[in-house]
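The other protein chains are all here in position, but one chain of the complex has been omitted.
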Amino acid sequence: MSEKVLMKGNEALAEAAIMAGCRHYFGYPITPQTEVAAYMSKRLPKIEGGVFLQAESEVAAINMVMGVASTGKRVMTSSSSPGISLKSEGISYIAGCDLPALIVNVQRGGPGLGGIQPSQSDYTQATKGPGHGDFRLIVLAPASVQEMVDMTVKGFDLADKYQMPVMLLSDGTMGQMMEPVSLDISEVKTYEKPWAVTGTKGERKPNIVNSLYLKPDELEKVNFERYERYAKIEKEEALWEEYKMEDAEVCIVAFGVAARVSQNAIDRAREKGIKVGMIRPITLWPFPKEALKKASEKVNKFISVELNMGQMIDDIRLAIECKKEVLLCNRTGGMIPTVENVLSKIDEAIEGGRK
Amino acid sequence: MAVVFEKPKGLTDAVLHYCPGCTHGIIHRLVAEALDELGVTDRAIGVAPVGCSVFAYNYFNCDMVQAAHGRAPAVATGVKRSDPNNIVFTYQGDGDLAAIGTAETVHSAARGENITVIFVNNAIYGMTGGQMAPTTLPGQVTQTSPYGRDVEKVGYPVKVCEMLSQVDGATYLERVAVNNVKNVKAAKAAIKKAFKNQIEGKGFSLIEVLSTCPTNWGLAPTKAIEWLEENMMPYYPLGVYKDKTAE
Partner (left out) sequence: MNKEILIAGFGGQGILFSGKFLAYGGLIDGKEVSWLPSYGPEMRGGTANCSIILSDNKIGSPIVDKPDVLIAMNAPSFDKYITEVKSGGMAIVDSSLIDKKSERDDVEAYYIPATRLASENGLTGLANMIILGLFLKKTNLMTDELIDKVMKKIVPAKKPQLYDLNMKAIQLGFNYEA
């Protein structure tokens, strides 16, 4: 096992991408993700075949990603919320062309130019598919620097496995914080990509990477097929972590930094004898519906802890088929819920339950 | 029987969808001939635009990517940077290249991206049915300039070769036309040179081809050629606007 090193989340994910075989990075500076670009600009030119390019715009960057993805190589871009909106055109095309790519969103407050402090207010955009048309992204939500690494590696793998864009949905806290991290990455799987445009070399018919289908029945067929793949992903790829759920009467649902804060609140509440636990979605799409549904048979109430106006709460309600009440504990605009915020919501859930 | 005329290997057997009298077909052929003659069709990767030539991916007999409106040079940048041995070209119209994709055009030139850009300028948006383009001439009537392009209100046409000639990163810029045999031959030579530059690693080349749109101009094909000669060519003079390889 390799020694643990202290790294910022943004830098750790960049190094993990390189270790996962990514040699092409295209981006544009925006706080709080700029360290990713800065790290790549230092590292990639020193690696054989490595390309770092600061694009003229977010729009250009995502289209450069599409270009490399078309050739079958691993490629990524990173940005923060307003930049992801700009990239959404390209993300839709990448999904429509069935190309693998990793897109990192180190979220900040919105809407508009918003702020630069940590946020989770792109939850809906990410999980419902940023861009026009019928498509999904696999959305991974790391809650530690180590997971920034692990989810980056996993993200590239899932992108190749399902031929689709994957988003690492992080936030300013995860990006800026340092924690000990192991860069001991297990074997990186490679995938055949017979569809890639690499030049025919006179050995095969031309490959075409395309998302245009003017005949509606053809487009419908392609979309149906894509959603069959999505159904398989929903069945097989949901990831979550349970914390002190064995005897829990209240279940917190939180991801990323909100889950970290919630962990403290749960420990403090349990000192007072309150039976509270947490289900932490690691994949936001696919959403861990089964785990929540199972929990709804045991717990009395759910609390959604989020850094937004409650964007995840409907997904929780759907997963538990509205069988239990879901309370919301949220801060937004770059504010982070405090342990006290969560504790008082836990109290509210318990008191409400006693009525 | 002796073969006197053949379809280039660089074109597929697909039947072109272009309107009668449209010069896209000629330009496609010139690109395919250039690729064949330079022996690079097997390692060529084209990027198709949005616009009339959106289906270019069905016509060129090489690997193709279809890009979003205006983004072809960015996609081409990714494709080229992935493997510099590939010969990468974009094929774009005026709306695509000089309006919605201006940033991508200018910056791929500024980076000296080693790609070849074929820019077809027919002064109108064809695919969507004849709206005003960035290259629509002053006074020209289109669906969205029904009283003629009023430069006081909507500004002047963009002269792409002239504009890019000020960009240090650009290597070779030439404006050609396909209105007669002599000019078609000159256009072919320019396109071939633009690809040769890329093969030799010389950087960004853009060939602007003045083209007709009989359908949306509302003219018969022969009249369209005359309109191009009388109106477009004076406004967009043919010639080499930059050639670093000659310096």
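Quick notes on this one:
Chains here go by letter, A and B, matching the order in which they are written, and residues are numbered from 1 within each.
Just so we're on the same page, a contact is a pair of C-beta atoms (placed from the backbone, for glycine too) under 8 Å apart; a residue touches a chain by one contact, two chains touch by 3 or more.
On a predicted model such as this, the values are computed, not experimentally measured, just so you know.
Shown chains touched by the hidden one, complex as a whole: A. Checked against the hidden chain, the listed residues A:Ala126, A:Met164, A:Val209 or A:Ile336 yield one contact partner: A:Ile336.
Checked against the hidden chain, the listed residues A:Arg43, A:Arg260 or A:Lys275 yield one contact partner: A:Arg260. When the missing chain is restored to the complex, the residue among A:Ser121, A:Thr152 or A:Thr173 that touches it is A:Thr173. Touch with the hidden chain on the side of chain A covers residues 4-6, 31-32, 116-117, 172-173, 176-180, 257, 260-264, 267, 336, 338-339.
Methods note: only the chains that are shown with their structure count from here on.
Taken in their complex, chain B has these residues touching chain A: 12, 41-45, 47, 54, 57-58, 60-68, 71, 74-83, 85-87, 103-104, 106-107. Taken together, the chain A residues at the contact with chain B in this complex read 24, 26, 51, 53, 55-57, 59-61, 63-71, 73, 75, 89-90, 93, 97, 197-202, 206-212.
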